[in-house]
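The complex appears here minus one protein chain, its other protein chains still in place.
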Amino acid sequence: MLRTRSTASSSSGTSGARVASPRRPLSSRRRRELRDAYLFLAPGFLLFALTILYPIVRAFQISLFHWAIAPGAASAFVGLANYAHALHDPVFWRALGNTGFYMAITVPTQIALGLAAAVLLDARMPARGLYRTLYYLPVVTSWVVVSLVFRYLFITDGGLVNWVLHDNLHLISRNINWLGARWTAMLVLGILGTWKGIGWSMVIFLAALQGVPRVLHEAAAVDGARAWARFRAVSLPAIRPVVAFVTVILVIGGFNVFISVFLVTNGGPFDQTQVLLTYMYREAFSFLDFGYGSAISFILTLIVFALALVQLRLFRRPAGAS
Amino acid sequence: MRTPRLMLALAALLVAAGLATSAAAQGSKTTITFWDAYSSDGPEVKQLETVIIPAFEKANPDITVKDVTIPYNDLHQKLITAVAGAQLPDLVRSDIIWVPELANLGVLAPLDKDMPAFKSYSSAVFPGPLATNYWKGHYYGLPLDTNTRIWVYDPATLKSLGLSGPPQTFAQLESMSAEAKKQGVYLYAESGTGGWNILPWIWSNGGRLTNASYTKATGYLNGPKSVAAVQMLVNLYKAGEMPNIIVNANGGLGTYDGINQHKYDATLDGPWAFAIFSSSYPKATLAGSLVPAGPGGSVSVVGGEDIVLTQQSRHKAAALTFLRFMLGTFAQRQMAEAGQMPVIKSSEGWLPSIHPYYATYLKQIATARPRTPTPKWTQIDQVLTNDIAKAFQGSETVQQALDDAAHKIDGLLQ
Partner (left out) sequence: MVVGNRRQRRALLGARMLLLSAGVVVLLVPFVYMLATSFKPNTMVLEIPLKFFPRHPTAANYIQAWTSNQFGRYFLNSLIVATATTTAAVLLSAMMAFAFARFRFPGRGLLFGLVLIALMVPTMMMLIPQFLLARHLMLLNSLSGLIVFYTGGNLALNTFLLRSFFQDIPFELEEAMVVDGASSWTRFWRLILPLSRPGLATAAIFTFLASWDEFTWALTIINDPGKYTLPIAIALFQGQHATSWGLVFAASAVAIAPVLILFAIFQRQFVAGITSGAVKA
């Protein structure tokens, strides 16, 4: 009987050493296992704790103060006042809405298109390496260049997109003022984000699809399954942990969108396209309210964390299924 | 008995070495660090690093100047982080609008106290730029380079419209805009509703943003003269005589492209417009004229950079020597040739010979005013931008918009 991958691993479990023993003093084997575990963990985790976790704690501390930047200046402790301020701030809510919208556009699209690209590229064909490199190209192109180009593509009078839609295909009666209004501008930003990110998820899916043993595909083919059915029955379940990973990361990335918005609209016009991070950046670095900026970023973290929990639960395999 | 003698010898050696190095240290150079935001392939940084600094170091052999160029869009962020981490350099070429903010943080040295002969330098520079360094009773820097906005236009377009010259008064602005519209051209294009964009009009009409001591906006920003100035612009916009980039800079045709394509005739801009046009639009012609005058005269807005000394500098004397050098005629003239308008009054004699358009800028800067010197300027500017835009978009009347703005600005000026 073929032992398929789907029952050998799960998104949260482990296929580690079998320890079935009841409460007994630790065997030397178990002690070795613990020692090994911590030894493997220690170097990386210590660096991680120092350079990331400790600053996070300090950043949280800043959010509880009306923080004064100059060293030596006294900061006033305000408790959760910065957080309360955010909840009453209309620009904060608008930024939250924009960020959610951006995420809704970019995440499913990147997963679907990235997966499609990976499946198409996961085959022996001429110039396969070249195609893969070309698909990855947007990911490595600098944000400055890309934002500028997109801004020019979507200019109201004279931009390429309106030229195609209005002058050529006659799909619209008047030139759309893409970057002048909230939702059209967010749509442009979403397109930009998706365009730039497809190559990223493609790379991961490609790597994951390699792990699906050919034997399984052949077995399914022998059973008469056509390509799509094979994909659904074999590939998808096998790459499930990776799809979970990609989804979680893309949601985090979607909520953390910053540089494209900063360069294309800078939250404009008039704060219509602020996203959480551009708003936070302005409050902290332009207006010097670091306590408030920090509070905004932790609210963001909380939301993303809640979403991640939901996602991981959705991706958790029901016991016994395959 | 050998060991103690050995140790004595070693000790003697160490003391001698210590004395030698400290003697060397006394004769060794002081290095001062200077942060600026010139672009790396531009003429300014070349002048600074190949002409000005070598000349200074020759005249002051015990001082070395280390020039650090930082991308302009990121200089403010880097300054703030440096404040938090106490990593500021000795001198900074800071945008004028950041000086009150930095002074308020306590990181700048008050030059009127710490700089010997400060008065001789402060009286040698234009008053408008000097005022940008003032905060709570002290001057925290000196101007380094300045600029202002003048009426920059294409004479060829004007001619094709049948107009004899650029508007000199508000009345002419209105009549010429109407005339231009009939032929499908926008006479005047403005790309925003912030202080930099709107204040010249308010001031030229005799209005003000705040009272003289910069503590209150209500009664000034929403006073009748200020309202009338903004109303004039709103009327132009509503009549279709100004392009919509004033509320939609991102998606529309920019001022330079518009002027080049003869869709716009003019805008208000600084001296860099001439440099950009000559290099990017060689076929276009550009000329300058004073901002159209209203009842308050022709009053424009001051831009530019100040040079500031940080409190944490450990070489204040050396840094001040360099600061004085940068304000001397030699350095100011070298930078003028690189496109940086000087701040010393004596430049009126030789500046127009470098570029003729400087003559108009000199005239304009004599009466130009700074934006409100306050640490909260960036927030005030955001309020102006957002609220004045509502008047243009029609969701509020000009009076309502300015009332709102003045009220919010009052809070920020506290």
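Which chain is which? They are A and B, in the order written, and residues in each are numbered from 1.
The rule is short, and it goes like this: a contact is a pair of C-beta atoms (placed from the backbone, for glycine too) under 8 Å apart; a residue touches a chain by one contact, two chains touch by 3 or more.
In this text, all values refer to a predicted model and were calculated from it rather than measured experimentally.
One chain is not depicted; across the entire complex it touches A, B. By the touch definition given at the top, chain B reaches the unshown chain through residues 33, 37-42, 68-74, 77-78, 81, 84-87, 89, 253-254, 256-257, 270, 272, 275-276, 279-281.
Mapped onto chain A, the footprint of the missing chain covers residues 1-3, 5, 8-11, 14-17, 19, 33-34, 36-38, 40-41, 43-45, 47-48, 50-56, 58-59, 62, 117, 120-126, 129, 131-142, 144-146, 148-150, 152-153, 155, 158-160, 163, 195, 198-200, 203-204, 206-208, 210-211, 213-215, 217-218, 221, 227, 230, 238, 241-242, 244-245, 248-249, 252, 256, 258, 277, 280-281, 284, 290, 293-294, 297-298, 300-301, 304-305, 308.
FYI, only the chains that are shown with their structure count from here on.
On the side of chain A, the complex with chain B involves touching residues 69-71, 73, 151, 154-158, 177-180, 185, 264-265, 268-271, 285-288. Listed in rising order, the residues of chain B touching chain A in the complex are 76-77, 80, 83-86, 101, 105-107, 244, 247-253, 375-376, 378-379, 385-386, 389.
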